[in-house]
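Okay, so here's the structure we're looking at.
Apart from one protein chain that is not included, each protein chain of the complex appears where it belongs.
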Amino acid sequence: MQIKYFSWVKEQIGVDTENITLNDGIETVIDLINHLKNKSENYNKAFKDTSIIRCAVNMEVTNLDQKINNNDEIAFFPPMTGG
Amino acid sequence: MQIKYFSWVKEQIGVDTENITLNDGIETVIDLINHLKNKSENYNKAFKDTSIIRCAVNMEVTNLDQKINNNDEIAFFPPMTGG
Amino acid sequence: MIKVQQQDFDVNSEIKNITSLNKNIGGTGIFIGNVREGINSNLKSMTLEHYPKMTEKQLEKINNEAKTRWNLIDSLIIHRYGKLYPGDQIVLVATFSEHRNDALKACEFLIDWLKTKAPFWKLEESDEGNVWVEEKTSDISAANKW
Partner (left out) sequence: MIKVQQQDFDVNSEIKNITSLNKNIGGTGIFIGNVREGINSNLKSMTLEHYPKMTEKQLEKINNEAKTRWNLIDSLIIHRYGKLYPGDQIVLVATFSEHRNDALKACEFLIDWLKTKAPFWKLEESDEGNVWVEEKTSDISAANKW
């Protein structure tokens, strides 16, 4: 699975893209977030307030309870500010 | 007094501008229209339906009961279609 | 600014003339009206007649009204007259504001008011003859909603 980070989420985590293989226990986006938060203090800080985290699965904006699998491209970012 | 005509009002009357001197009985735009209608069949036809005639006195759109005097510039035209 | 002219306009340079003077313009609302060929491509040309001097006066008035109703940094109306052909540009309305809502609302207002309050008359010329465009009730409603 490829994970992409944008804006201050990327800055806090320190990488823009990473590839991981899902453990058995990770079925939804929120499971993935909880898994990532255990990786380091940077991740923990970036995902502290999930109300200001948006997620896209395969480039479609989704809720955090969205089911995911190993072939998905997941992205985390703050609310979008286009225009 | 200078009178200007535009669009089909001008076409029906056959002139775009004319100068007249007001008679004593003419105090308002509608008095002027009634005076003009007596000039010829063309005027009579142009002013037959005053509901589709608009008037400007000194370049300001006014009602037909607007008071006028000899120094005014009066214009008659159909509803405007700008834009 | 008001321009009543026969010649065509370049929206890019017209806009840049204004935005280059003020770096706090965040949103520009623009409307351009063109001559439509008609459903059966029957329109050959359109002649726009107007009332010189009164046109400028009325456009200024409408433009000032927009400035009192919305927060505008600047605004521009260009209205052409004379003989135009299908596809030709007739009118440009541009409104410049810090924020998009003022610009967009003022732009819509200006074109709505122009339709019934600017002293222009349009003669449509086709093979079937010449017809003066009549006032539309939808335009009256649009003007009255503001």
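Per-chain numbering from 1; labels A, B and C assigned in written order.
The criterion applied here is as follows: contacts are C-beta pairs under 8 Å (C-beta built on N, C-alpha and C of every residue); 3 or more make two chains touch, one makes a residue touch a chain.
As the structure is a prediction and not an experimental result, all values here were calculated from the model.
Listed by label, the shown chains that the missing chain touches in the whole complex are A, C.
Only one of the listed residues, C:2, C:15, C:123 or C:140, touches the absent chain: C:15.
What chain A contributes to its contact with the hidden chain is residues 4, 6-8, 56, 59, 61, 75, 77-83.
Although one chain is hidden here, its contacts on chain C can still be listed: residues 10-13, 15, 19-20, 23-39, 41, 86-87, 98, 100-101, 103-104, 107-108, 111, 142.
The rule is simple: only the chains that are shown with their structure count from here on.
With each centre defined as the average position of its C-alpha atoms, the distance from chain A to chain C rounds to 49 Å.
Chain A and chain B, compared by their mean Cα positions, are separated by 73 Å.
Chain B and chain C have CA centres that are 27 Å apart. In chain B, no residue touches two or more other chains.
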